[in-house]
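Remarks on the structure that follows.
Of the protein chains in this complex, one is absent; all others appear in place.
And then chain A:
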Amino acid sequence: MLSECFIASTVASGKTPASASLRDVGICVHEFQPTLNLRSTFKKSSTAANCLAVSPSHVFAAQSEKAIVHVYSREKGNQEATVPFPERIRSLAVAGGKNGDVVVLGTEGGRLILWETCTGRQIATTASHLRPVTSLVVDPTSNFILSGSSDASIHVWSLLDLLSFTKPPSGRDRQAPNSPIRTFSNHRAAITSIAVGHSAGRYNIAVSIAEDSTAIAWDYRTGRLLRTFLLSANATCLTLDPVDRAFYVGYADGSIQSVDFYKSQSVQHPLHDPSLHSTPVQPPAEDRWAPPSPDSGAAHTLTLSYDGMTLLSGHQNGKVLSWNVGRKKYASTVADYTHPITNLLMLPPNGLFHPSLDLTRMSHTIVKPRYDHTLSEASQSVGTVPADYTFSTHLLPTASNPSSTTKPNPFTEAFTHAYFPESMLEEGLAELAAFDQGTANANGSSSSSMTHGITDEEVFAKDAQIAQLEGALTTLKKKASINETARQTTTDEVTKLRADLANLQDYIHELHDKQEQAQREKILRQARKAERETRRREAWFAAEKKGKKGDVVLKKLDAEDTVMTSDSDDQSSDE
């Protein structure tokens, strides 16, 4: 259920509370909405203003006039630890975002002490303030600390610089380590309270009030003054609208004043209009809301509800008054704790569905500061994180699955579905169909991927199947060998044919040669024949001349020729 609570702390006084339930009580958790009632109390605490801080798991209360911080566990509702410090603590704040793992303490001597509650590491800064640190705030990015002191100055510190093991490469070497990065010194008297705007961006503002009756809005990222407001008296406490539209101050006479930034119609943001920076502004006295009775005493602390419409103020007489912001007047008395109320903190409402605000981890117990340790920066080598730097926390299950950034897990998808996602059903249907087929032909080969139980029938079925497969394998092997031989023969044939072809070619060459030879011989023979003819003619003529019978000589020559040319085949064709 949606509910909103505030937490109030008191400083011990001589009076005794009327109700027994409030005896000895120093810190009260009070339900504000929907019904007013006291939720829980923490005992034995007496805190001055600006000395109470709340983390999701713990309440830290610096004890007034002591060098002690009481730590109360919000889960268990008891006091978990009493942590001593070397100096008196004058102000306290929690840094570290939504988990609030770093406690920042402002000391009497003007230095800050940072305590990492999950590791026990503790860091002290230089004593940059000349007087006690009376107010401390941490900006919404948890990167800057603003500390106000009664020496009228406000220092801005970089949490990164203070906490880092490795000192960032900085041009600030001329400054001592652990010193502020900026100082705002426009106030003329002790700082009473500081409030910081709700923006995480670069143009966030801080508002500070001091005992010189001024409230100054300024830019803590640059140290630039934005607006000076001349108040009608010394304001004692301060709170800022959730949208940074206005701030509210409380006075020593118990009255409240609202100071609206947006009264002018300047086109520029009124705080960032340079023409107005140097002009102090006096908020109209009518914006001052009178308390219901003059005996309520000074307003020590202010806080605003989540919607910013109700302002609560804690007063000297122990009363918590609520004021209607819209109607600009006192509404009702919310609670009465007898002792002067020094701190009022509105807690974030429970029951809002807001995943980004959900804690991913929780520290159930704090680790007390360790002094005698390598963690104190002097003894360790520069820039390294010591091996025994451990962080104690409880990692909580997150509503949003951490792996959701990658791809949606089919299991979680099915798990949170109203029945089963369509894809899974389709897969199932397909598998059923396949299974059906698998069972229909019992020795079908497709069922192997479906079944995974180890039943006997199945083993048998598998065996049968294996045998079958083996049979198939052997036949395949046979076929393969046949194929192989066939291939062998064909290649043999091919080679033989190739050889034949070569032989034939050779034969053709041979024939060609023979033909040529024959041609040549023929020519030779013709030549010879012609020669012989001429010889016969010559011989015939010679015989005729001698008077002998020419024909006889011719016959004799013919006989010789036949002997000579009888072996040649073309003799007959020639004749």
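Everything that follows uses one rule, which is that a contact is a pair of C-beta atoms (placed from the backbone, for glycine too) under 8 Å apart; a residue touches a chain by one contact, two chains touch by 3 or more; residues count from 1.
By our rule, contacts and distances are computed from a predicted model.
Asker: Select, from "Dynactin subunit 6", "Splicing factor subunit", "Pre-rRNA-processing protein RIX1" or "Ribosomal protein S13", the UniProt-recorded name of the complex's unshown chain.
Answerer: Per the UniProt record, the undisplayed chain of the complex is "Pre-rRNA-processing protein RIX1".
Asker: I'm checking contacts with the chain that's been left out. Which of A:Ser164, A:Ser179, A:Ser213 or A:Thr333 qualifies?
Answerer: Considering all chains, including the one not shown, the answer is A:Ser164.
Asker: In the full complex, which of A:Ala53, A:Leu112 or A:Val325 touches the chain missing from this view?
Answerer: Among A:Ala53, A:Leu112 or A:Val325, only A:Val325 touches the chain that is not shown.
Asker: Touching the absent chain: which residues on chain A qualify?
Answerer: 2, 4, 33-34, 95-99, 101-102, 116, 118-119, 121, 139, 141-144, 158-161, 163-172, 201-202, 221, 230, 241, 243, 245-246, 255, 260-267, 269-270, 279-286, 288-294, 306-309, 324-330, 349, 360-361, 363-365, 381, 383-398, 402-403, 409, 411-412, 414-415, 417-420, 422, 424-425, 427-429, 431-432, 434-436, 450-453, 455, 458
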